[in-house]
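Here the complex is missing one protein chain, while the rest keep their positions.
Chains here go by letter, A and B, matching the order in which they are written, and residues are numbered from 1 within each.
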Amino acid sequence: MIANYGYKDGSGEFFISIDTAKCAQCEAKPCVEACPEKILVIFTDDYDDEVIGVKEEHRKKIKYSCGPCKPITEKRNLSCQKACPSGAIVHSW
Amino acid sequence: MATGKKKEHWRWEESNWHNPEIDWVKARIITAGVDVGSVSSQAVIMCDGKLFAYSNMRTGSNSPDSALNAINWAMEETGLTLDDLHYTVGTGYGRINVPFANRAVTEIACHARSGGFMYGPTVRTILDIGGQDSKVIHCDSKGKVTSFIMNDKCAAGTGRGMEVFADLLDIPIGEVGTRSLDVEEEPEPVSSTCVVFAKTEAVGLLHAGWSKERVLAAYCSSMAQRVLSLLNRIGIKKDLVITGGIAKNIGIVSRIEDKLGITALKPRYDTQIAGAVGAALFARALIEKDN
Partner (left out) sequence: MITAGVDAGNKFTKVVIIRDGEVISRDQLPSGFDRRQSAFKAFKRALSTAGLNEDDVQKVMATGAGRSEVDFAGGTVTEVGAAARGSIHVIPESRTVIDVGAEEGRALKMDETGKVLNFTISDKCAAGAGSFIEMMSQALEITPEEMGSLSLQAVQTVPMNAQCAVFAESEVISLIHSRVPKADIARSVFNAMAGRISSLVRRVGLNKELAMIGGMAKNPGFVRELEKDLDTKIFLTENPDFVSALGAALIAAEKIS
């Protein structure tokens, strides 16, 4: 499953896409620890796979939560993507 | 005013139904699905995978009570009691607050699961416009989610936004769709994305002499555009279906179809019960898995 977490409003589209099929295969899930803002969480989905998702409290403000790793104008340095061994995390902005 | 509203044009009719031709006593497996949404709650009861009874009502201030009211209303006059239900799945915004449920499943998985039942086996994209969010779900032939996207940050593109407009224009929510089509030519969509600003814009348009129908047309068109941009974000796989409360609004459905150039499959049942149907189907699959 490609799970898209985030939102769209007048200022743009801010979604983090997680490929849970890849994610379920990964035992270590290093992305969760790698995120400096701790926005990712491990949970068991509706099909009983252990996957990661974006924490509920960050979903409506990920533009701000992810701000430290990617300010709008400056270089991008995405700790979650660097940590993920299977390229399962994609950001829309 | 927010409290003590005199106008209640957003109120749609609550309903319950059961199939008198099914004798639940003879059923092997009786499952229930309860969808406690932010605005409305539904309960569905299935006997051996067949729709037996359902209810659809407004969610109260307390989720456990809303869930109980919905299931009791669905069971009304059927002789069923909570003890007769073999397995119940709770879903929706208040899913963890369904006291009699055996398990909670997200509404995304439930909508995908119910697609085949509600619309037929060719469903691959489900657009669900609820009271407080809009979602696009891709599913496979077995009703399993392959991808999803949801927007619940903003009232634009949700049923709640439509209610605000029905209230502003003094038009019963059930008439919004047909009246929005009662215009000679389609106006430009309302330009503000935000419901609050769109409301101000609408007041200006009314003042400039626009009819209520034309203002509604402009809002429905802007809402259709808004929902489409979410749809385009993950793409459309045929067949497409539109579910949730807004699926009953012909003004939105026809504009989405026009803009896409494809027709959405027609539902076999009340579109508001899709989530609860999925939950009841999930319940059946979970029983079979356990046994």
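By definition in this document, a residue touches a chain if its C-beta (ideal position, glycine included) is under 8 Å from a C-beta of that chain, and two chains touch if they have at least 3 such contacts.
The shown structure was predicted, so the numbers you read here are calculated from the model rather than taken from an experiment.
Considering the intact complex, the chain excluded from display touches A, B.
Across the entire complex, the residue among B:K153, B:K237 or B:K259 in touch with the chain not shown is B:K153.
If you put the hidden chain back, the residue from B:S15, B:N72, B:N97 or B:Q132 that touches it is B:Q132.
Listed residues B:V195, B:A218, B:V241 or B:V277: the one in touch with the omitted chain is B:V195. Panel shows chain B; residues 1-3, 61, 132, 153-155, 160-161, 164, 192-197, 200, 204, 207-208 of it touch the chain omitted from the view.
One chain of the complex is left out; on chain A, the residues touching it are 9-11, 60-61, 64, 67, 71-72.
Note that in this section only the chains that are shown with their structure count from here on.
The distance from the centre of chain A to the centre of chain B, each centre being the mean of the chain's C-alpha atoms, comes to 28 Å.
Touching chain B in their complex are the following residues of chain A: 1-4, 7-10, 13, 15, 45-47, 59-60, 92. Chain B makes touch with chain A in their complex at residues 105-106, 108-109, 144-154, 193-194, 229-230, 233-234, 282.
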